[in-house]
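So the structure is just underneath, and the comments pick up after that.
The block that comes next holds chain A.
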Amino acid sequence: MRCTLSSGRTVPQGSFVEHKLSKGYQKATSILYMHPLDLMDLGIESGDRVRVTSDYGSVILTAEATEDIQTNNAYIALGPYANAITGGYTHATGMPDYKDIAVEIEPTDEPVPTVWELMEIIGGVRYGN
Partner candidate 1 sequence: MNVTITFRNRTNPFIPIEAEMITPDAFLQDKEILVGEGNRTVPLEALADLVIEGDGFSIEEVDILIRGDSSRVKRVGEYMNGGTITIEGDIGMHCGNFMSGGRIEILGSAEGWLGREMQGGEILCHGDAGDYCASGYRGGRRGMRGGSVEVIGSVGDFACEHISGGEVLIHGNTGDYACAEMKGGTVTILGDSSRVCANMSAGTCYVYGSAEEMIPTFEKKGIVDHDGLLFHHFMGDVANRGRGHLYVARYTYLQ
Partner candidate 2 sequence: MAEILLKNAYVIDPISGINGELMDIAISGSRIVEEASQKAEVIDCQGYLTLPGGIDSHTHTSGTKVNFGRYMSPEDMRAGRTARRGPMHITSGYSVPTTYGNSYRYSALGYTTLIEGAMAPLEARHTHEEFKFTPLQDSFANTLFDGNWGMLRALEEGDITRAAAIIAWTLTAVKGFAIKLTNPGGTEAWGFGKNISCINEKIPTFDLTPADIIKGAIRANEMLHLPHSVHLHCNNLGTPGNYTCTIGTFDLVPDINDKRQSLYATHVQFHSYGGSGWGDFCSKSEPVARKVDFSPQIVIDMGQVMFGRTTTMTADGPMEFNLYRLHHDKWSNHDVELETGSGIIPVNYRKKNLVNSIMWAIGLELALLVKNPWQCLLTTDNPNGAPFVKYPEIIALLMSKQYRDAEFATIHPDTEKRVPLPALDRELNWHEIAVMTRAGQARALGIIDLGKGYLMPGAEADIAIYPIKTDEIDPSAEYEKVIAGFSRTEYTIKRGRVVSRRGDAIIDGENTTYWVKPKVPAVYDMQHDPAFIELFERYYTVRMSNYPVQEEYLHRNYCIETETDL
């Protein structure tokens, strides 16, 4: 399904901002909010996982229904999950396209990666656990 994805702040994301490696932060930033009708179209329910793919990458997220959003639109808290599918081109303004990202959404059984895993994919090295 083609959707327009935007990212932004949420209270849970903000509350865990000092604990980026916690389960709470991971959960708060890896939920994909979608209209219930779109979930129906995908044949999934809240809590199911989806693969979200843009021109810049692909990431596994947990879908959640909300009527606050219009169909064919999706919303995600800002954070490393959103950034896994955000491009670095800024139209020479300095600001990447964190909003209005064209994405393809499909159901999946794959697990949501941890923040450390996302960092390792791009060449980072986890500290501690």
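For anyone wondering why these and not others, all candidates are chains of the complex that A comes from, given by their letters.
In this section, contacts are C-beta pairs under 8 Å (C-beta built on N, C-alpha and C of every residue); 3 or more make two chains touch, one makes a residue touch a chain; residues count from 1.
Note that the structure is predicted; figures quoted are calculated from it, not measured.
Asker: Given that every candidate in 1 or 2 is part of this complex, which one actually touches chain A?
Answerer: 1
Asker: Using the touch definition from the top, list the residues of chain A that touch candidate 1 in their complex.
Answerer: Touch list, chain A to candidate 1: 91-92.
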